[in-house]
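This report refers to the structure that appears directly beneath it.
Excluded from the complex is one protein chain; the other protein chains are retained at their positions.
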Amino acid sequence: MTFLTKTGLAAVLVAGSVTAASAFTACQVTDTGGIDDAGFNQTAWKGVQDSMAEYGIEGRFLESQAEADYEANLNSLLGGACDVIITVGFLMGDATATSAAANPDQKYSIVDYAYDPTIPNVVGQVYATDQAAFLAGYLAAGMTETGVLGTFGGINIPPVTVFMDGFVHGANHYNSVHGTDVTVLGWNPESQEGLFTGNFDSLDDGRAFAQNLYDEGADIIMPVAGPVGLGSASLANELGTDELKIIGVDADQTQTDPDRAHVYLTSVLKRMDATVQAVIKAAMDDTFEGGLIVGTLENGGVGLAPFHSFEDAVPAELKAEIEEIKAAIIDGSLTIGG
Amino acid sequence: MMDGKDLKHVNEDMRKLLARAAFGRGDFEDLFVVPVFAVVAALVLGAVIMLATGVDLPTIGQSFVALAVGSFGSLNAVSETLTAAIPLVLAGLGLGLGFRAGLFNIGAEGQLLLGGTAAVIFTFSFPSLPFPVLMIFGLLAGALVGAAYASIAGILKATTGAHEVISTIMLNLISFRLLEYILRQPYIQREGRSDPISKSVPEAGQLPRLLDWFDPNLRLHAGVFVMLLAVVFVWWLLFRSKIGFAFRASGANPDAARYAGMRSGLVIVAAMATAGALAGLAGASQVQGVLGRASPGFSAQMGFDAIALALLGRSHPVGILFAGILFGGLEAGGRQMQVDAGVSIDLIGIIQALIIVFIAAPLLVRAIFPWGFRKETKGGKA
C-alpha cells in the first residue's frame, strides 16, 4: 500500500515540477527575518507577486532560518528550476557571490547589496534611502511637539544606517530653515554610532527601545529594524498618537501592519518591489545585465508614503516645503549631509 | 580430590556469571522500535496539523516525499543532512556527557559561539601556517576556548554550589553580547564593514569539502570525520576510561560516588570542560567548514537543539549520532519541503518537536502502537 501511495505521490511531484519548469520562474531566498517580516523580505516578495500577476510567471520563495541556510537554500534552487534567483539582504552578500561564481549561467539579483567590482550574472539593488529619509526627518521636525525625535536600528550596517543618516540630516535641515532646535536621539551621523537592537526579529526589543526614547522625550520615532518596529508601533498604539507616532520604513506600513495603521505618520519607502519587478522584467526580456540598480527619489525607487490618517494634521505649508525639497534633491541643488 | 571438584565447581559458576546477558527484546524495543514509531506518529500528527492549516492532501503527500528525498534521497541530500548533523552531534556529545555526569548544561550555545569565534580568529591570525596544521590548530583553539568557557560554570558549581542551569544560561547571554563586542574590534572586524562580522578563515584553515570534485555545490566537509572521531572518543571516555567511570557514577548516584572516594568537584569541572570542548569544536567545525567567518548568532540555536538531541540519543554517543543524523535529515528535508511543496519551514520545527515528545514518552508510543510491542507484565520483584 505504501509503495502505491508513494509512486502515486511521486508522479504528482514529477508532474508538478514539469509544469513549474515550463513557465518563467522567479525564486526568492529570504534572510532570517522570514517572508512575512513586514519589511524588506515581504516587500521584495511583493515585487515577485506583482510580476506573477502582470507577466503570468511562476514565483516561489525559500525562508532561511539561519545563516548556514543561505548557501544551502541557494543550492536547492539550482538546476534550472529558477530563471532568476532573488536574494534579500546585505547579510546574504557573501553567499550570493559564492553561488554566482560557482554557477555563472544562473541569473541572480540581490536586494540591498552592491558588489564592487560587479559580478556579470548578479544585479545589485541598492537605494538612496537617505533621500526619502531626509524628507521624513524634515516632516518629523515640523510635526514634533516636544522638539525631540528618536530613531534606532537593527544592526549597524549601511542599509540600516543610511535611513538614520537621512533622517537626522532632514531634521537638521528643518532647524536651519526655521531656526528651531529639534534634536534626534539614537543616531550620530558623524561618529556613525547609535542605538541598535542587535537583531531583526525581537518585537520586545522594539517596544523597549521605543519606550526608552519616549521616556527621553521623543514623540516621533523611526525604527529601522524590520519587524522589530512592530513592537514600537504597539507601544504607540497603547500610548496614543498624541504621545507617540511612528515612521515606518521599507514598505508603507499602514498596508503591512493594518491593525495599527493609525500610528504611522508616514513611511520611508524603499520600493524594493519596484526594483525586483524591474529585474524580473529584464530577465524575461533577455536584457538582464550584471551591475547595479539604484533606487532614488527621481526614479521612484525611494519615496515618502501618504500621510493617511495624518493627512489633515500635517500643515499645508509643511507639505509644500517637502515637495520643494524633494524637487531640489532631484535636480541636485540640495545635497544630503552637505 | 574434594578440593579439585570444588575448584571446578567455582570455575563453572564464574563462567556462568561472565556469560553476557543476551541483547534483550526490551532493549531492542527501547532503542529502535520506539524511535521509529515516534517518527511515524510525529509525521502523522504533522500531517493532521497541515490539514488543519488548510494544506490539501496531495500537497501533504508531496511534502512528505520531498522530506524523504531531501534528507536521504540523493547525494546532495545526504551531503546536506550530514553537514547539518556535524555541529549538532558534536555539541550533543558534550551535552550527553554532561547529562551522564549529572550536569544539566544549557550553555552549549555560548560555548559553541565563543569556540567558533576563537577558531576564526586563530586561523586568520596565522595565515602563513600550512594546511592541515592551521586547520587542526583552529579546531583545537575552538575546543580550548569552549572548554575554558564551560569551566567557569563548572568551577562555580564545584566551589560555591551555584547551579549549572542558572550559570550556563547567564553565560550564554554574556557570550551573545561579548561576541558582538569582539566582532567590532578593528583587528577582528572585516575591512570595509561596519557591521559585526569577522575576517574570513583562510583556505588553509578550512575543513576541506569532500565532494566538491564531483559537484561544487556539495557542502559536506571534513568535519564529518571530526564528528565520527568524537563519537568514538566520547564512547571510550564514558565507558572505558577511569574518569568516565567517575562521571557516570557521579551522575547516577552522587552520594555513592562520594562514598566511593570520587572527588565531586574534580568530576564536575572535568565534565564541564569536556562538554565545553566538544561544543567549542562544534562551533569551530561550523565556521571552518560551512560559514567561513563569525557573525552574531551564527550558532543558529544549535546549542539548544543539541540539548534535545542529547536527550533523544539517551546521552549515548551512538544514539546521539543517530539523533543528529535524524535532525540533519529533517533540516535538509525541510528545505526540500519548502522548495517542492511550498510548505512552511515552521512545520518542520513542529514535526521535530513532536518526534522528541514521542520519544521522550515511550509509554505514549506503546499505547498508540500496542501491536508493535511485546506484552508488558505489570509489577516487579515478588
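Structure notes:
Read from first to last, the chains carry the letters A and B; within each, the first residue is number 1.
The definition used in the following text is that a contact is a pair of C-beta atoms (placed from the backbone, for glycine too) under 8 Å apart; a residue touches a chain by one contact, two chains touch by 3 or more.
Basically, contacts and distances are computed from a predicted model.
Think of the chain that is not pictured: of "Na(+)/H(+) antiporter subunit B", "NADH dehydrogenase (Quinone)", "Outer membrane lipid asymmetry maintenance protein MlaD" or "ABC transporter", UniProt labels it "ABC transporter". Taking the full assembly into account, the omitted chain touches B. Touch with the chain that is not drawn comes from one residue among B:A256, B:A353 or B:A367, which is B:A256.
Listed by residue number, the positions of subunit B touching the unshown chain are 10, 13-14, 16-21, 236, 240-243, 245, 248-249, 252-253, 255-263, 377-382.
Here is the rule we go by: only the chains that are shown with their structure count from here on.
Distance between subunit A and subunit B, defined via averaged C-alpha coordinates, is recorded as 37 Å.
Residue ranges on subunit B touching subunit A, taken from their complex, read 58, 61-62, 64-66, 70, 76, 80, 83-84, 180, 193-196, 216-217, 219, 286, 290-293, 295-298, 300-301, 332, 335-336, 338-340, 342, 344-345. On the subunit A side of its complex with subunit B, the touching residues are 5-6, 8-10, 12-13, 16-17, 60, 62-63, 65-69, 71-73, 75-78, 81, 90-91, 94, 102-103, 155-158, 161, 192, 198-199.
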